Each structure stands twice: as structure tokens, then as C-alpha cells.
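We show some of the complex, not the whole, and keep each chain where it was.
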Amino acid sequence: MDQYSLPPKPKNAFMKRIRNIVIAIAVVALYIWTFTSIDIDWGRAIERSLNNFQRVIPKLFSPDWGALGEVSLSMLETVFIAFAGSLMAAIIAVPLAFLAANNMMGKYFSIIGKWILSAIRAFPDLILAILFVVAVGPNAFAGVLAIAIGSTGMLGKMFSEIIESIDMQVVEAMQANGANRIQILFYAVLPQIIPEFLSYAIYRFEVDIRASSILGIVGAGGIGTMIIFAANNRNWNEMGMILLAIIVVVTIIDFASAKIRQKIV
Amino acid sequence: MTKGKSVLSQASSETNKIPSLYPAKTKLQVTVIFFTVLIIYIFSMYWTQREMVGGVGGALGNMYTVIKKFFPPNFAILPNILDPLLQTIQMAIIATTIAAIITIPLALLSARNVTTFKPLYYFSRTFLNLLRTIPDLVLAVIFVGLFGIGVFPGILALIIFSLGILAKLISETIEAVDMNPMEAMRASGGNTLQVIWYALVPQVLPQYTSLVLYVFEINIRASVVLGLVGAGGIGLILNQQLGFYNYPNAMAIIIIIFVVVILIEYISNKIREALV
Amino acid sequence: ACGGSDSEQDTDTSNGEDSASEEGSTEESEQMIPDTLVMGFVPSQDSDTIADTIEPLAERLSEELGIEVQGQVMTNYNALVEAMGANQVHVGFIPAFGYVLANEQYGVEVILKSIRYGSGTYKAQYVVRADSGIETLADLEGKIWAYNDKGSTSGYLFPANQLMEEFGLESAEQLESEFFSHTMETGGHDNSAIAVYEGDADVATTFDDVRTELEEEYPDVMEKLTILGYTEEIPNDTISVTKELDDEFVQKLKEIFLSFNDDEEMIQIMKDVYNWDAIDEATDEEYQIVKDTYAKFKDNIEL
Amino acid sequence: MIEFKDVSLVYPNGTQGLKNINVTIKDGEFVVIVGLSGAGKSTFIRSINRLVTPTSGSLLVDNEDILTFKGKDLRKLRTKTGMIFQNYNLVKRSSVLKNVLAGRLGHVGTVRSILNMYSKEDLSLAYESLKRVNIEEKIYNRADELSGGQQQRVSIARVLTQQPKYILADEPVASLDPPTSHQVMTYLKKINKEDGITTIVNLHFIDMAMEYADRIIGMRGGEIVFDGPASEVSEKTFEEIYGRSIREEDKIGGADKS
């Protein structure tokens, strides 16, 4: 009856359903494979955590204030290293990001740029660290370089995505003015991307403060070495102190960067 | 209107004024910020290089000597690293899936436009910030301390670590959505859950997917760190091969990780295209 | 075994040390005395406490040598080996295994070794649960083995070597998958011992004695875990120098370090910070045993 | 019946959105609100379904004061007042059908709506609504594949599916070109006549208002400056609403209207 005039079934509904079923089966199979072949003894894990909770957690929450001086100094050192490294990365990442963005230099350059960025990101920290120790010796500067390259991969990727999302109409308006490519870059592209670039660079600065392992490897001192040794010595009180220091510093940076972003965005 | 008139009269009084490109205050602010950053940078560079002994003269030669040792990569080890590689991928799958699920409520709670109740919003923001401050290595060590060694603490560390990144980025995505459809759903009598499901989810889904896949990629690489604390996976093998000075083997592993990452990126692009 | 001499020359000039190489009598390659002596320190995991600074030692050396001395603590010996290869680090405090690699790759030479608990060597131990019923090494067959990592001399190389010889096994692979039922790599000696304590593994191979480290957290660890046996003697940590370093300078360095043995204050520093009782001369031969073991494992290390 | 009794609204930043509004809209009327940008048209219309909340006075919908409504009551009010927006406010990535079914949200349970378990009645109602605005063949297209006029028709279908007692339309044709605008207004008028749904529409254009409205309400600065049948609109009404006779002033450049 007309009372129930149901909408027609969508076209290709059958094929779509088949496709969905295939995908669903694939996903379920993937998960079954994952969960069955990885061995986790849940009962043990829970029992263990209950036993160990008392051993570890209370100590983490009673930081070793005696280490305050040493930790603060290392933290300061780390902040300098991270700042120099991430600023350097932010600068190197810019040309790479322009290369990799598909709306700037053309499709082929974009593919090359994306590959370069992926390759940089594929390099483990350990090897970057070794390379830079060999280049400039074991010191804070090697840490700066290692952090710079390590961050370039991530920043380049993020930057290129920002560039890809700009309003191209403004670029067109500049073209219609008779501007050349460089002028378009400075007048239409940069103003659109600078605030996002800044906020990712600051975000990365935060991340780099925590890049403990790489700094420990290159002998850059800083908080990284302390973390690794506190871990090896099972010194949970000191670890608590280190964590506290990191939290304080990152929170301060977070706060400061929010203010700066407000000014600039 | 009166406003327009006052503007007109004001304009005529300033007839021949040539403006400078930026108002003085902006110029000052920008200059101050710029020089502050520059000074901190110069200081940091000086300070980090103060312990440097040699110049950077032989740097490239030295690096070349080392890099040469990594080549040619020895792909003969491929069959042997398959298992740990699969284990790494499995760990990353589990960790990413769980993190992706927990992220949803967390990201909603810390998105300003969804959680209008301010205290709750600030609370979850702070919580996320705390999560993000903890270095992955520390997470791994703490979880190994809690659960003993094995895959489980590794996965937990990855979950917490991914959660920090994912929830921040997704809450930002949520804050950027078009609020109009949400208003429309509310206007037609939908409750909060319905509004989120009908108006928010379809808008965030593509970015959500691509961010989750991005984190998946990060998790695969993070397994190198996990190897350090006995959490297994390809990272462990990589460290071993480096430790035994089998650099060509290590290079082969790095290339394999690279290929896996590229594959994930490819798949993630395909999925994103299908969803957008 | 290392890069051509021109690359070494590069590093020399990069250190601005032409004058030194002119006067220094050279046999193999040009030798130098650096403006600033850089020491690299990778704490051996085998020690029970480790410090993260080398400052007091560096200051003292600087006084004695009359040149600037810098010390850096690193957490990975690959990095230290490569840095010594590039002559970025001149003096390395390296565990035995790291020294073997550095010697093989870049001709780094050992000059001194540490004395701990009155000995220039140490042993690794087999730790089992007291109630496990395991009494001899032979009982370990079919059990689960926990070790810290494959690059550890005391945790892996020496015990594995010992077991392979004792039970006539051909390869590490056989040891791990045929002799033992299962192995786990824990990332640290303490983790290995805890794995046994908790029952996740049956035997752990660690330095001697890891249990003292755990007493605070696990008060009953001394009773619950017993030592099944020990491995052969393993040479202690080394003090090694790059081969570019001027011979006379190296000699002087050696004497200064040895003089610390008579200096109450310095010995105390060495003890507090690095757990060393004394410093003794060492030769490359003493590390032959580690070299042999490494050679055995290098190519068949299980992937 | 909708009754504004001395309703005022002050936005948190101090802007006076509505000033002592007293007006009654009877069932079945087709009312068009006209006024300049910032006159308070949106504020007026959005008060009725409480997307904004007036700060004083009382607003009766079907003899209940809705200003105190919360939670369930509020959702019930919104279920019976459908709303059409200037920018259509469709979920661009969802299909037309899904967008239209969203009109039933207030009627069906949360779980059922999330699992897409709509009853046959709901489905056929959605389809009927799409047919009424002649867009049924786009049922499985994504909303962003449609032209502006088509999207607005989908949003009318969404409101029809809601089976509301009142339809509120906030500048439904501002993004459309004139022929399409007329089409959309025609559909709204048709629905008002056929289903007897009280319809309140905001418009910029007084000429279009006169063509469709039973009754025109002119607003300016948050106040009602005209209220009467379309036939009573005169040159003077224009002046009241726009603050001046449009043509002359506007041709003189330089008046700054922010």
C-alpha cells in the first residue's frame, strides 16, 4: 500500500554489501590472529600488578627531594638541548614540507619529499645518536643534532599536511594580481601556515624534552641519562623526582606556548 | 549612521598621512619575541657546544666511515626477523586499537565545544597533559616494574603513550568541526548522544582514521625503545644486531621497518580516500 | 679493520693537533696529544650501582695532566666504540665485551682494568628458586632461561658458552631452543632475577650477586633464590685508549691512574661512584677469552 | 500558538538581542520576519525552540512557558518545532536519507537511532518527505554532492520527517539564487497550506516577504517595528525597517554599516 512506500534499495547495494563483508571478515581475522598469537597471561599480569603496586607506585609518589638540585640542573640542560634541537628541526622541516606538499611543487617533487621524510622517520634514534657522536663527539651538541634530525621527520610531515590544507583561493587571488611564485609564497602561503607551524614546533619542543633515550646514548647528560640510570638502579624515588621535574617544565612550556600562540594566531 | 560620519571626518583630518606597514606596537612585540627566541637560541647553541672538543671539520668523513659499514644491507636475515616483526605489528595493533577506543571519550571530554562544563574540560585537559609528559622509556620501565617483563607491559606503555598523542590531536579536530549540523540535530530534539553520533562522528571520522593510522606507525617505531626493557619485538633484534656489530643486518632491519611504515602510510591514504 | 688513514688524519686536524704529531715518534699512524682529553664511560650493567657523572675523576686528571679533561657518561657502547673509532673519545671506560668490539673494529688498546672485590675478574651466576629442585646445570634442561640481553658478557655470552661446552651443543640456537624449553630476554639483570623470583622463568644468569640489589624491594629474595653455580672468570671493565693517542702520553696516563691506588681520596671516589677498589694494568691477552667467546657467537647469534 | 510576553534577551556580552517583544502567532499562520542584519531576527526565532534563552519575560508555546524547560521537556519542545537553517546544516558526509532520518531523532530511542534500526513507518515517512520536495532520486547521494537549492530541499524534508507543529526557518534562501529561492519559498508555503504547520521565516528581502507572507513582522534593533498583513506594507514600512528609504541612501556611497 501507499502507506508503506519504502525507499528503493540503493544501487550497487549488493556489491557494496559484499565489499563490506569482505572487509569485515579481513578485520576480524586480523584481530583474531593478533590476539591468539600474542601470549599474555592475563591472570598473572593482574596478580603481579597487585603485588608490585605497593613496591613501585608509592615510591613514585614520594619523590626523592634530595635529588632536586641535580635533577633541576639536568632538566635545565635538557631544556637547552631540546630548544636548540627543535628550533633547528623546525627550520630544516620547512623546505622539506614545501617539497612534500602536493599543492606546492607538483606531484613528483611531492612524492620525493614524502619519501625523504619517511626515510628520516624510519631511522632509529640509536643510529642517529651514533652518527652524531662520531661526527662531533659525545656532548650536548651531538644531542642537539640528533634531536634536530629526529624531529625533522615528524615536523616535516605535519607541516606538509598543513600546507596541503591552506585556502588555495587566496593563492589564486595573488596570481590574478600578477604576483610571481616567491611573492605568492610570502603573501598568500606563509601568513596562512605560520601559526600552525609554530604550534606544532612548540608541541615538538615539548616532545623533545622527553627524548630521554637519545640524549643518554650520546652522553649529552641531561635528564635522559638520569632516567636510564634511575631505571637500571630501580631507584623509584629518584624516578618520581625526575617525573615531577618533567611535568613541571612541560606544564610551564605548555602555558607559555599557549600565551605565545594567542599573540600570534 | 553616526559611526560612518565620525569616520569620515576623522579621515579628512589625516589626509596626507602615509602609514607605516605595521603599527608600532606590533612591530615592537614581534621584534621583542624574535630577539628573545634568537638570544635563547644563540645561548643554547653556545652552551651545548661548549663541551665540544673538535670542530665539525671531519664530521662528514667520520659519518661516512660509519655509514659505509651499514652497507650493503644483508637481506639474508629476512626469514629470521619475520617473527619478531609480526610480534611488533601485533603489539602495535593491540595498543593502537585499545588507545583508539579509550581516546573517544577522553577526546570528547577535552574538546571545548562538546564539554561545555568547564571544570570537567580543564580536568581532562590536565590529565591528558600529564599523560603526555611521561617519556615512553619511563612508561616502559614503570610497567615492567609493575607487571614483570613481557609483551604486556610493552603494550600498556604503547597504549598510554598513544593515548597522549591521539586524544590531544583528536580533541583539536573535534574543536574544529562545523557546529551547525550539531545545532540542527539539537533543534530537532536529539539528545547529546544522538547529536554526537549523527552530527559529530561523520565529520571527524576521516581525520580520526588517519590519526589512528599515524599513531599505529609511531607505535611500530616505538618498539625499538620497548626492546630496551625486554618488551620484545623487532626493536630487540635491532639492538642485538647493533650490539654484535652486525651493521649490515641492522640496516636490513631498518629498511624493513621503513617498508612497513611506507605500506601503512599507503594503506592509510587509501582508507582515508575511501572515507572522505 | 678500520677506515683508511686519511680519515684519521681528518680527525687529527679536526682536533687541531698538528704540533703534537710532529714531535711524537710514530710507528703505525700519526700520534697526537689532544688539547682536551675526552673520556667516555659506559657503565657496565654488571655493576650493582652506577653513577651518572664522571666529573670528580675528570677534574683530578686534568690537574695531573695539565690539559683539559672531559668526561661523558654514555648509555650505549656502540656509540662509544664508534666515537673512539673517530677519535672523538680518546679514553674509554668500557666493559669487556665493548672493548673486544672496539679493539676489533678500530684497534683500541686496553691499558688498565678495574679491580673489584679484590679481583681483576668477576663471575656470572646461575640463579634458581630455592624450592625448584634444580641442583646441577644438567637439571636446567627443558627449563626456562632468563637473561638480560645478548650483548651482555655475564648475562649471556659466558653462561651460554659454558653450557654449550658442557653439553656439547653446536650453536646458540640449539642451546636456546633445544636445551632450554624457552628463553626470555629481560633487558636487565634485576629483571632476570625477578622473573625467576616470580616463577616466570626457572633460571637467570646474572652478575654476582644481583640479589643484594633487590633486597630492599623483595626482602625475602636471599632465601627464595639460591645460586646454582658460577661461570668462568670474566675480565673486569677496562680503561682503553685509541691508537692515535701518543705513546708517551698514554704511559703518563697509565701512571696517573695507577697512582690513584695510593691516594685514599681517589680510591674513595672510584669506589663510591664506580664500585672500583683499585686499578691494575691490563693487556689485550687477558681479553682473549672474551674474544673467543664473541667469535663463537658473532655469526650464529639467533635472530 | 506562540505568545511572546514582554520577552527580552541580553547576550552575555551585553548586546541586547530582543527588547520587550510582545507578539502572538496563531496556529497555521505563515509569518515572515524581515529586518537588517543584526536586527534580532535570528534571536527571535531561536528563542522559540530555545536555542537561545531570553533573559526576561515569558514565552508560551501551546500555553506552556518554555523558558523554564530543561532536559526532556526541552527535547520535546524541539521535537515539535522543526528548524531550517541558512546553511542547510546538513551533515555533509552522510547520505541524504540519513540526514532526513535525523529528523526522527526526537521520536525514536537513543539505541535504535544509533544502530540505525528505524521502523518501516519512519523510513517511509522519510521517503515521502523527500518526494514532497521532489528530491527522492538523490536519496543515497552524499549531502555534499548536491547543489545549494537541493540541499535546502533536503533540509525541508528533514523537518517534514520530524512532523513538527511549528516550522522555524532562519533565512532559508540567503545562500540561494533568485529562481531557486522562489522554489524553496514555494515549498515552504505549500507545506504550510497543506499540513497546516505554523511557519515562521526570516528573510532579508522585503519584496520576497510580501510575496509569500500572510503576515509580516519587521524588526529593528531587537524591537518589532512593524506587524501586519503583507498588504499593509508601505514605503513608510520600508523606512521603519531599514531605518531609511533604501534606494536613495544606498546609492550614496560611504555610509558605513558594519
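Lettered A, B, C and D in written order, each chain numbered from 1.
In the analysis below, a contact is a pair of C-beta atoms (placed from the backbone, for glycine too) under 8 Å apart; a residue touches a chain by one contact, two chains touch by 3 or more.
Computed from a prediction, not measured in an experiment: that's the story for all the values here.
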Full-complex stoichiometry, written in the displayed chain labels: A x1, B x1, C x1, D x2
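Note that in this section only the chains that are shown with their structure count from here on.
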Neighbouring chains common to subunit B and subunit C, by label: A
Pair with more cross-chain C-beta pairs in contact, given A-D and A-C: A-C
Gap in Å, rounded to a whole number, between the CA centres of subunit C and subunit A: 35
Geometric centre distance via CA averages, subunit D-subunit B, whole Å: 43
Centroid spacing, where centroids are CA-atom means, of subunit C and subunit D in whole angstrom: 79
Residues within subunit C bordering two or more other chains: 38, 70, 72, 78, 82, 85-86, 88, 188, 198, 200
Per-residue multi-chain contacts in subunit B, two or more chains: 51, 53-54, 56, 59, 62, 65-66, 148, 150, 228-229, 239, 242
Chains that touch, pairwise: A-B, A-C, A-D, B-C, B-D
Subunit A to subunit D touching residues, read off their complex: 3-8, 10-11
Residues of subunit C touching subunit B in the complex: 2-3, 7, 10-11, 13-16, 34-36, 38, 70, 72, 77-78, 82, 85-86, 88, 101, 104-105, 148-151, 184-188, 191, 194-195, 198, 200, 294, 297-298, 301-303
Complex interface listing, subunit B residues touching subunit D: 1, 3-4, 7-8, 178, 180-181, 183-191, 193-195, 197-199, 202-203, 205-206, 276
